[in-house]
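See below for the structure under consideration.
Up next, subunit A:
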Amino acid sequence: MEVLDLRPLLAPLVSFACAALVVVARKNVFWRRFWSLCAAVLKLVVVLSMLPGTLAGAVYHTPVITLSPGVSIAFRADAYGLFFALVTSTLWVVTTIYAIGYMERAEQRARFFGFFAVCVSTTVGIAFAENLLTLLIFFELLTVATYPLVVHAETPEALRAGRIYLTYTMAGGAFVLAGSLMTLSAAGTLSFAHAGILGLDAGRATLAVIFMALVIGFGVKAAIMPLHGWLPIAMVAPTPVSALLHAVAVVKAGVFGITRVIYNVFGADLLGELGFASYLGALAACTILVASVMALRQDQLKRRLAYSTISQLAVAVLAASLLTPLAALAAVVHLANQAFAKITMFFGTGAVREMTGKTHASQLAGIGRQMPYTMGAFTVAALSFVGLPLFAGFKTKWYLSLGALHADAWWFLVVMLLSSLLNAAYWFPIIHRAYYGQRVAQPERSGRRQGAGLDVDRDAAGATAASAGGKREAPLVLLVPTLICAAYVILLGTTAAVPGMPTSIALIAVYETFGLAGPVR
Partner candidate 1 sequence: MVLFGVDVDYLAFVVLFCVGLYMLVRKSNLLKKLLGLNVMETAVFAFLVTAGMIEGADPPIRTAGTGPLFANPIPHAMVLTGIVVAVSVTAVALALIVQIHAHYGTIEVDELKGLP
Partner candidate 2 sequence: MSQLFDALLLLLLISTAITVVRATDLVAAVVKFGLYSLMMCVLWQHRGAPDVAIAEAAVGAGVTSVLFLLTVARTTRVEKP
Partner candidate 3 sequence: MTFSWSQAVAWLPVLPLAAAALVPIVAQRNARAAGGFTFVVTLLTAALAVALTIRLVAEGPLTVHLGGWVAPYGIELRFDRLGAWSAPLATFFALVVPFAWRYLEGSVPRERWAAFYALMLLNLGGLIGFSLTVDLFNLFLAMEVVSISSYALVAVAGRGTAAWAALKYLLLGSVSSLLVLFAVALLFALTGSLNLFDVAARLAASEPSPAATLALASLAVAFVVKAALFPLHVWLPDAHAIAPSPVSAVLSGLVVKIGIVGLVRVMQLAGESGIALDVFSELLMLLGAVAIVMGAFLAIFQDDIKLMLAYSTISNIGYIVLGLGLAVPFAVSGALVHVFNHALIKVTLFLAAGSIIHQTGLRTLTDLRGVGRTLPQTCAAMTLGAMAIVGLPPTAGFISKWYIGLGAFSAGRVAYGFALVFGALFVFIYYVRMLNTFYFQRATREEVVAAVEPPWSMRGPVIALAAACLIVGLFGGILLAFITPAVGELLAAMGS
Partner candidate 4 sequence: MRWLGLALVVVAAATLMLGVADLPPHGAPDAPVHTHVGARYLERGVAETGMRNLVTAVLLVYRGFDTFLEVVVIFSALVAVVALPRGRAARPDDGDDRPPAASLTAEGPAQQLVSVSPVVAFVVQLLGPFIAVFALASLYRGHVSPGGGFQSAAIFGALFIAIALVQGRERAALLVPRGARVWLQALGPLSFALIGTVGWILTGAFLGYPADAAAYALREAMVVAVEVGIAVGGAVILAQLFMAMEG
């Protein structure tokens, strides 16, 4: 049942307002932090407040501005949107806390936190977009808002990364724009519908062009393989930004967009008839494997994480392209599972770098003894990626496999298996080395926490004996978010059908999309 409600609009607006206040507060540390946190918490509250209604089957919607018939800016919180919003706003609270700790001594913090707030605001806007136009607007805003975060360091390297990032994502935005325009002229409307809005009468060629344009457009953000170039390069950004880009906002927005296109613009039936989805699936499968192999070859932790992200996102895309309910469920829950696990890893990596200055996998020998909690969380996330039962990742794999069997896509199981093996291959050595490895007498780099001043030249900093051996865990402000995320990974893996947990909303979303009878409430 549709309910007219302001909350879908309020959710993005709240943090926009807070972002403005963050910038206004600028010099005042307390108020800046206060408004940063406020933005995160208020939004989570708004999103959560919609949860009971959604579980009861309500769909909140807010029309804002009608531009011309069939084209409007409007918000609509259906189950899938709410699911995505819930994941992002939960993670955002955690990331904000982490960022406050991490960015303590960086420059231009007002700018950082301001755009940080805008960023997730736009992500929630994407989640609640009622139609392609609204989605596009927030998609572009997201691009713009993340740019200052990527180039935050203002080094030539960061600027170059920012340029590449923008080139990719703006091109993606242009594709989405073209696709939306073609959709509008073919369908006469842009509002998402469960059965899709396009029909076969638009002509196969036109539909193919639309599908390609939209998938390429969102695929850039989702980093599907030939379009992934920006992601590893954008790793120069501060760790909370990487976490935000790779786990919460940007890449997920891409996957979310693709699923919207598949299910709500084309519709599973139409796509099944056209058969375009299988090409996308094949592409995603290649991405999974190639990206995993690439990840194996990266020594720098953040780059390895980046390639792992590429491969994990492709899993969701692949699942979505199978067009069966169970696979769709896998795609949806994977959004959450991957997000929590990946963000745990980023937090861990960031904490390690903060404390010791180590950035490469090969340097991590013995770190597990030095930072047991951090590395524990890291391990949990890694196990989840490999897909061990009781961890979030297993859920995805399980639904995926079932869905693939439904779709008679046995080859998919092979891909999944290989992916698990590869995941194990690039995560386990790190963990092994962290716990059992012996510290090599290499010139140690000092972490920023021991370095003097703000701009520690990481390569030039001399070795400090202080870091040798002994426990030196990350400060609480970094550690707690990491542990919370790790806990979530386990929670997601163990408690499946508890109402209020993402999985149950995901179920509703899938039932809605496929027009099945409602789930057991």
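Just so it is clear, a residue touches a chain if its C-beta (ideal position, glycine included) is under 8 Å from a C-beta of that chain, and two chains touch if they have at least 3 such contacts; residues count from 1.
How these were chosen: all candidates are chains of the complex that A comes from, given by their letters.
Model, not experiment: these values are computed from the prediction.
For subunit A in this complex, the touching partner among the options 1, 2, 3 or 4 is candidate 3.
Looking at the complex, you find that subunit A touches candidate 3 at residues 65-68, 73, 133, 136-137, 140-141, 144, 148, 151, 154, 158-159, 162-163, 166-167, 170-171, 174-175, 177-178, 181-182, 184-185, 209.
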